[in-house]
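Missing here: one protein chain of the complex. Every other protein chain is in place.
Up next, chain A:
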Amino acid sequence: MASHLFCGRVNLNILREAARKDLREFLDKCSGSKAIVWDEYLTGPFGLIAQYSLLKEHEVEKMFTLKGGRIPSAAVKNIVFFVRPRLELMDIIAENVASEDKLHPRDFHILFVPRRSLLCEQRLKEKGVLNSFTNIDEYILDLIPYDGDLLSMESESSFRECYLESDQTSLYHAAKGLMTLQALYGTIPQIFGKGECARHVANMMLRMKREFAGSHTQILPVFDTLLLLDRNVDLLTPLATQLTYEGLIDEIFSITNGYVKLPPEKFAQKKQGEGGKDLPTEPKKLQLNSAEELYAEIRDKNFNAVGAALSKKAKVISAAFEERHNAKTVGEIKQFVSQLPHMQAARSSLANHTSIAELIKDITTSEDFFDSLTVEQEFMTGVDTDKVSTYIEDCVAQKDPLIKILRLVCMQSVCNNGLKQKVLDFYKREILQTYGYKHILTLKNLEKVGLLKPQSTMRNNYPTIRKTLKLWMEDTNEQNPNDISYVYSGYAPLSVRLTQVLARPGWRSIEEVLKMLPGPHFEERQQVPTGLHKKRNKPVILVKSA
């Protein structure tokens, strides 16, 4: 079920199990048959914790999506709302409860994810339905184990909230999540950070630590260091087009909560020779994580190295199938048969990824993709970042997707530490005239969060940062990489470089550059209960981007 969580250096299944336990406990609290009414946003993150089978074991018989009006009839004893603490959702719940059939009342419960909210309960009270709930509880789901080496909050709007709306709720959740993590994996002795948000998270963690003073966890620390980084320390990386296999899947088809939806045509069964008759119309949904052996192998490869890896794998698999001719004795045949399910799984996995790789290749070999990548790389290496780019201009004229234009313009702005007023105004006018004046607010928002900005009197310090941190590497080896820059075929993500330098030789060596990046940088130490200090060869660093 969750084999992908065992493969990393830290067993993240402990966290998942803890989360599952809490879920079971809550479900059992509402005894009897039940229907869950979902805040649709939550179904994705919950999928990473528990499948429907777990819910079913605890008498969940029906699932509905939260919407106004009356909840569909279902012969269940309990109605359980799984919701984020948001006022607009409370209004819907109130409507649901108020229009419940008075003759066959059911018990109502609310599970707030990830935290209870006084504000929401107040709203329910104002609507006169607060007393209708038998249980009001919270389900703390902050850091979700995503893969063997990755925890995610699956909170897609936190950048917007923090930087545009000055709403730091997600940082509070992050701090709480890190406290939960420490309760399960021991106190993290060192905390490093860069940026305002990182500072805020660290402060909250230290404060929370004081709040729990006295209840020391007697657990050997698993993590040595926690590194907190603000997203705005490294705005460049997310703007650049990802070039690893997984990255390109995300760029082209977008991965949400560990799943990708793919065009079905490529995956149609072509067996009985009735091809083309009934092609599936539903997109094909695939789960992507390290539990799949082949995917674990190729996900992080540069796409240019994926083809070779796939054909090598194909040979191994067909060789394995050929083995059956060598199986002579009953024992050998038995051995072969026992491996068959695994081999068949491998074969279908290979078929899937070959199809995906073909879909991606159609795009990466296009002239358009190449031209756009060339411009990106020019920006990243600092070529002509202070002028209007003809390429962008042409793209606007062709009315290419707005997101592509914005990504490129922002990238140019970041790589030039702001654009000349004239250049900026030109781009803005071009965008507004082509895509509509309503985007004046879009542009203002980009400026507010710093993705787009006019050049200040300050010198452009991007070249210094690039050189000191070696953000651009010539002759990157895409096939057998020895440096992280292979992931963007030349560009090494700034946040990764900060992590590398921190590990060795330490941030003191890059003080100058750290000062150029926004926000304070800091270091905190947390007391580990005596007797829990441990010497280890390889430090485990937990990196958390706010």
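The definition used in the following text is that a residue touches a chain if its C-beta (ideal position, glycine included) is under 8 Å from a C-beta of that chain, and two chains touch if they have at least 3 such contacts; residues count from 1.
The rule is short, and it goes like this: contacts and distances are computed from a predicted model.
Q: Out of "Neutral alpha-glucosidase AB", "Proteasome subunit beta", "Vacuolar protein sorting-associated protein 16 homolog" or "Glutathione S-transferase", which one is the UniProt protein name for the chain not included here?
A: Choosing among "Neutral alpha-glucosidase AB", "Proteasome subunit beta", "Vacuolar protein sorting-associated protein 16 homolog" or "Glutathione S-transferase", the correct UniProt name is "Vacuolar protein sorting-associated protein 16 homolog".
Q: Looking beyond the chains shown, say which of A:Leu87, A:Ala308 or A:Val337 touches the absent one.
A: A:Leu87
Q: From the listed residues A:Met204, A:Leu226, A:Leu406 or A:Leu451, report the one that touches the chain absent from this view.
A: Counting the whole complex, the residue in contact with the absent chain is A:Met204.
Q: For chain A, which residues touch the unseen chain?
A: These residues touch the chain not displayed: 85, 87-88, 115-119, 122, 165-169, 171-172, 175, 200, 203-204, 207, 210-211, 213-215, 393-394, 396-399, 425, 428-430, 432-438, 440-441, 444.
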